[in-house]
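Removed from the display is one protein chain of the complex; every other protein chain stays in position.
Letters are used for the chains, namely A, B and C, taken in the order the chains are written, and counting of residues starts over at 1 for each.
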Amino acid sequence: MLDKNGIAKRIAKEVKDGYYVNLGIGIPTLVANFVRDDISVEFQSENGVLGMGPFPFEGDEDPDIINAGKQTITTLPGASFFDSATSFAMIRGKHVHLTILGAMEVSENGDIANWKIPGKMVKGMGGAMDLVASAENIIVAMMHTNREGESKLLKRCTLPLTGVGCVKKIVTNLAVLEVTKEGFKLLERAPGVTVEEIVKATEGKLLVDGDIPEMKI
Amino acid sequence: MLDKNGIAKRIAKEVKDGYYVNLGIGIPTLVANFVRDDISVEFQSENGVLGMGPFPFEGDEDPDIINAGKQTITTLPGASFFDSATSFAMIRGKHVHLTILGAMEVSENGDIANWKIPGKMVKGMGGAMDLVASAENIIVAMMHTNREGESKLLKRCTLPLTGVGCVKKIVTNLAVLEVTKEGFKLLERAPGVTVEEIVKATEGKLLVDGDIPEMKI
Amino acid sequence: MIKKTIANVKQALHGVQDGMTFMLGGFGLCGIPENAIAELVRLGIKDITCISNNAGVDDFGLGLLLQKHQIKKMISSYVGENDEFERQMLSGELEVELTPQGTLAEKCRAAQAGFPAFYTPAGYGTEVAEGKETREFDGKMYVLEPAFKADFSFVKAWKGDEAGNLIFKGTARNFNPCMCGAATITVAEVEELLPAGSLDPNDIHIPGIFVQRIFQGEQYEKRIEQRTVRQRV
Partner (left out) sequence: MIKKTIANVKQALHGVQDGMTFMLGGFGLCGIPENAIAELVRLGIKDITCISNNAGVDDFGLGLLLQKHQIKKMISSYVGENDEFERQMLSGELEVELTPQGTLAEKCRAAQAGFPAFYTPAGYGTEVAEGKETREFDGKMYVLEPAFKADFSFVKAWKGDEAGNLIFKGTARNFNPCMCGAATITVAEVEELLPAGSLDPNDIHIPGIFVQRIFQGEQYEKRIEQRTVRQRV
């Protein structure tokens, strides 16, 4: 079973040379720490920066330089700042190659819900609706089940949607899955996790085809 | 009867304090030379400059700093450069207060034609269609008649239109006219020009109400 | 040069009234018009509709206006860091229109640039698209979103000049440029107000034509929401 860093580490392997990548708040933010350093990647944050670097050294924080999670950040050589309209031009115009974001629920046809629990909690969609409606490649980082042990990989989302039929891949604490026309296709098991455990934790249609390898991270 | 400079001089009186003004190619360009220097005005050129100044001194021409007429220009303190999309955001968004442009024909309901003579001549509309479709205040600078002595102030334009019902005022070599719901309203006569001459030179409906003063320029 | 300089925040807010719609720049607490917000609190303007990506935190930014119940309606994309906001929203005290962030930015830009509406894929198939016109282009579905209409835009820049030209710093730029010229009156506050001619015309982010009033803010707290650092080795 993976912890948050494990999920981020596995997702980092999906990041390819030459990719511009948008990382959502939470686990996705951690992905930057695990990307191979022999490939060239630039991180975009929708509040208006391309070429994000690591957190600043203590005392170097600049209130005018933050990421979409409102965290103080630094920039790398080749970075640029821009306004919100330009930022979403990058996203909507498919110039950002990969979006990695969290989810409360994902359905077997690739719908995603991650911004609202009616009557209980409303964070807002932020840039997520624009990202999922536009990106060619969307990977979701999430826990396979909620605190009550109920599956978050469903036949149909029960919460208000963020986007329809858009999720391509899901990396959870238990597995790596691809969203196909037939449902969730199991690609890899987390270390020490059995196929049965994944089947049990998945409410939506799960395709298990042959031997499922344990993921290497 | 006015010459080109006279027309420009008369139009300059329409330019008010605090106006952003777009000047078309030809006579309109000359207007800048005659604006009172005790008022604050900024000239916008749709190729991407606000705060245009006079032509450069000989030897100071910069090929990267031109106006929409492709003439070398200078900028004044407070000037800015921007791209074409932003330039037309200024125009379409009604941030430019006054547009002054030339015309081949104007009709009594405010239509204007100035970009094409089918089969004969095609200059293109440039920014004129955007300007006339957007500006609150459009003044046309033109000769009252063509070389054959035929009126260019018509009941209906015969040439392909640039915009419909948009012209507010016209300054010609003979007169100043306002476009009203009832037709061209004669406001002023050029020095030495009689009302009869203007009536004769105007094909569209001309409203002559009382004594028509001679213009002061 | 058309001068846009205004002496202070009081004069800059001349004309604001109860019930108006305001745009406010900033992302979280980054690049917010601190001085204009403080003055709106002081003036006690009520029943405001605010268009702003976030609503500040409980005790800073737009949170100050929320605390005093001066806001009738918020149009935002994200409200995750403000408990009072969430409480007022869930209790129904506060009307909230949640809008995808890119749509929010473009609704401002559309108002600035004279576009009445635009088609965006964001929100298609979600409750955001409910009651809105949808349309297919090249096999993909889009939602028609109208431009915003607002009375005042309050934006914050780093440097500005007498002509109203603005330069922003870092990610404090965010929504500020799109909101300039997107309301009837745009009020820009800057950290440093310079004479015309001080800024290179090539470096200007927002030309002064989009700004009606500009003033130098008295002071800026620039509070950091999430101070994240790494240790020096």
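Note that a residue touches a chain if its C-beta (ideal position, glycine included) is under 8 Å from a C-beta of that chain, and two chains touch if they have at least 3 such contacts.
In this text, all values refer to a predicted model and were calculated from it rather than measured experimentally.
Undergrad: Could you tell me which displayed chains border the chain that was left out of the figure?
TA: In the entire complex, chains touched by the missing one are A, B, C.
Undergrad: Of the residues A:G93, A:G119 or A:G149, I need the one that contacts the missing chain.
TA: Residue touching the absent chain, from the options given: A:G93.
Undergrad: Which one touches the absent chain: A:T29, A:Q44, A:T145 or A:N173?
TA: Residue touching the chain left out of view: A:Q44.
Undergrad: Which of these, B:N5, B:N47 or B:T180, touches the one chain of the complex that we don't see?
TA: B:N47
Undergrad: Just to verify: which one of C:R87, C:K140 or C:R230 makes contact with the chain not shown?
TA: The one listed residue touching the chain not shown is C:K140.
Undergrad: Name, in rising order, the residues on chain C that touch the hidden chain in the full complex.
TA: 114-121, 137-138, 140, 142, 146, 167-170, 201-203
Undergrad: Determine and list the chain B residues touching the chain excluded from the picture.
TA: The list for chain B reads 45-49, 54-73, 81-85, 87-88, 91-92, 111, 115-116, 119-130, 133-134, 160-165.
Undergrad: For chain A, which residues touch the unseen chain?
TA: Considering the whole complex, chain A reaches the absent chain at 18-20, 40-42, 44, 49-51, 75-82, 85-86, 88-96, 134.
Rule of thumb we're sticking to: only the chains that are shown with their structure count from here on.
Undergrad: Smallest number of touch links from chain B to reach chain C?
TA: Minimum step count, chain B to chain C: 1.
Undergrad: Measuring centre to centre, with centres taken as mean CA positions, what chain is farthest from chain A?
TA: For chain A, the chain whose C-alpha mean is farthest off is B.
Undergrad: Using CA atom averages as chain centres, what separation in Å is found between chain B and chain C?
TA: So the centre of chain B lies 36 Å away from the centre of chain C.
Undergrad: Measure off the straight-line distance from the CA centroid of chain A to the CA centroid of chain C, and report it in whole Å.
TA: 28
Undergrad: Could you work out how far the Cα centre of chain A sits from that of chain B, in whole Å?
TA: 55
Undergrad: Residues of chain B touching 2+ other chains?
TA: Within chain B, no residue touches at least two other chains.
Undergrad: Could you list which residues of chain C touch at least two other chains?
TA: 109
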